[in-house]
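Just below is one structure, and these are the notes that go with it.
Heads up, one of the protein chains got dropped from this complex, but the rest are sitting where they should.
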Amino acid sequence: MADNEELRIGVYVCSCGSNIGGVIDPAEVAEFASHLPGVVLAKDYLYMCGDPGQNMIKRDIIEHKLNRVVVAACSVRMHEPTFRACVAEAGLNPFLMEMANIREQDTWVHAHDPEGALQKAKDLVAAAVAKVRYVSPLQMITVPVTKKALVIGGGVAGISAALDLADMGIHTYLVEKDLSIGGTMAQLNKTFPTMDCSI
Amino acid sequence: MIRSDELDRSFVQEVMAEPGGEHLITCWSCGTCAATCLVRRFDPSFNPRLILHKAGLGLREEVLSSEEIWQCSACDLCYPRCPKQIHISEVMKAIRNIAIREGYEPPGPFPEVDEQICSGCAVCTRACPYEAIERVTKVVDGEERTVAQVTKTLCMKCGICVAACPSGAMNLESISDRELISRMGAGGWLEKPGYLQGGAEEPRILAFVCQWSIHSDREWEKIRGLESDQLRIVNLSCSGRVDPAMILMALTKGADGVLVVGCKEGECHYQRGTYLGRSKVALLEQMLEQLGIAKSRVRFAESGSLDRFLFPRLVREMVEEIKASVPVVA
Partner (left out) sequence: MVDAARHPNIEILAYSEVTKVDGYIGNFRVEVMKKPRYVIEDRCNGCGECARVCPIEVPNSFEMDIAPRKAIDVPHDQAVPLVYAIDIDHCIRCYKCVEACGKLDAIDFSQEPEFVELDVGSIIVATGFETFDPAVIPEYGYGVYPNVITAMELERLSNSSGPTVGRVVRPSDGKTPKSIAMIQCVGSRDSRFMEYCSGFCCMYTIKNALLLHQTYPDMDITILYMDIRTPGKGYEEFYNRARAAGIRFIRGRPSQITEDPETHNLFVEVEDQELGEVIELEVEMVSLSTAAIPQADTERLSSVLALSRSPSGFYMEYHPKLRPVDSPSDGVFLAGAAQGPKDIPASVAQGSAAASRAARVLTSDTWEIEPIVAKVWPELCISAQGKKCGICAQACPYNAIIVEPGQPAQIIQAKCHGCGGCAAECPHDAITQDHFTDAQIVAQIRELLRENPEEKILVFMCHWCSYGGADSAGTSHFEYPSNSRGIRVMCSARMDQEFILEAFRRGAGMVLVSGCHPQDCHYITGQQVAAKRFSRVPRTLERLGINPERFRVEWISAAEGEKYARVITEMSEKLASFDKEELRAETERARPAIEKRLRRWMMTPHMAPFLKDEEEQEVEKEVMA
């Protein structure tokens, strides 16, 4: 458990319109979460990623002195950056926020088993709450950036990318496996829909 | 006009629940099967794509009562070409199974068994590619006997049984022995002396051509145009229908050579017909040697779906070979 600190966890269950709310009742998940150890408040909302949802989380962090946040919504591949930024704006280290995926990996794949989906959502939220009990604040690692680009492939897409980067003043390497750049486009006679020349 | 309440979704489920029918609704009607299908050459009303499409729409009665569903012989020429890999003949079979349960029957005529002659030897049972002939014990003329019986829902009317029967007990109206012999000899063609008998300038060829082995109407027309005093063409329902006795008869009369053309192995319209036809000709060739008749006077050839204008070449080759290898007797 985190050292010498009383845990104050806030849990936010997203309905995602009917994507989650159409299969399970987010309020029931929130009610379940409110009884988990360390949880000081648990709420559900129609769209947690929208401004009102995010503002609610930010307000709660300040008003209720939350030091951990769990968002039960979609995949981390979707909105982890959103909610990390959201808690950071309220002064919380972004790594003290954890998501439970109750959309892609729950309601979207168990639409015909609402009871099973609800139980799974509760379990996933409980697991996320358990995880945040053990997380610690982390600082992003800052790395330098080499201001050069590599474009692999000298066809029409690669040339277009290379020209744009080069125009922005970025030194760009254009690597082409064949003897000449141009790719398939260079082989074409006139191109549609304008019937102009390809090269 | 079709009303929406005629579109029966449960029929789609019914077909798909039947073994082989699983892929019914993956068909998107590209028409590859229809353009491949050989049945269409003889019956333009037959269209496998349309049958699948109608079944997929749920036109239950129209599909089950149609005569077309019985016509697919499962030659499976379309299956390897289908871009959705639908085993169309299996879907047809699934639909037929439902039709059979509902009491529908395919239209005739079917091969008829002359029960007084049939010895129950089971040669036809083994020859039939569709397992459509079984042996039954029944009372014939007051006597209990085992005879062949045709299952109508399985028979594809290829005529292989007719040719296979050693006692002449099987008969199929359209392709009876009498019918074939009369076509061979029409206009006294067989009675004219052949080249080997010194009676003609060029060898005279009798060709038995499986009706499915020539894949285009345009080509049929062209081939029909080749018929002359030198060349007689007799259609067969299947090269497996060929009868060695008829070949022998032709060779002893005015035909210098007999050419049998069947589908390419693997493309046979009746699955095993090419195999049976080729085997019969091979056996006959052995017999010919014993009879002192040159082997080159008989040939079995295959014509595939992608072969075009192969037939004239086959005839030409045979003529050349006979001229080169068989001495003229007279």
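We call the chains A and B, going by the order they appear; numbering starts again at 1 in every chain.
Just so it is clear, a residue touches a chain if its C-beta (ideal position, glycine included) is under 8 Å from a C-beta of that chain, and two chains touch if they have at least 3 such contacts.
For clarity, every value in this text was computed on a predicted model and none was experimentally measured.
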| item | value |
| --- | --- |
| Residue touching the undisplayed chain, where the options are B:A34, B:I233 or B:L288 | B:A34 |
| Where the missing chain touches subunit A, by residue | 1, 75-78, 95, 101, 103-106, 108-113, 116-117, 119-120, 123-124, 126-131, 133-136, 138-195, 198-199 |
| Missing-partner contacts on subunit B, residue numbers | 28-36, 40, 44, 47, 49-50, 78, 81, 83-85, 215-218, 305-309 |
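The rule is simple: only the chains that are shown with their structure count from here on.
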| item | value |
| --- | --- |
| Intercentroid distance (Cα basis), subunit B paired with subunit A, Å | 65 |
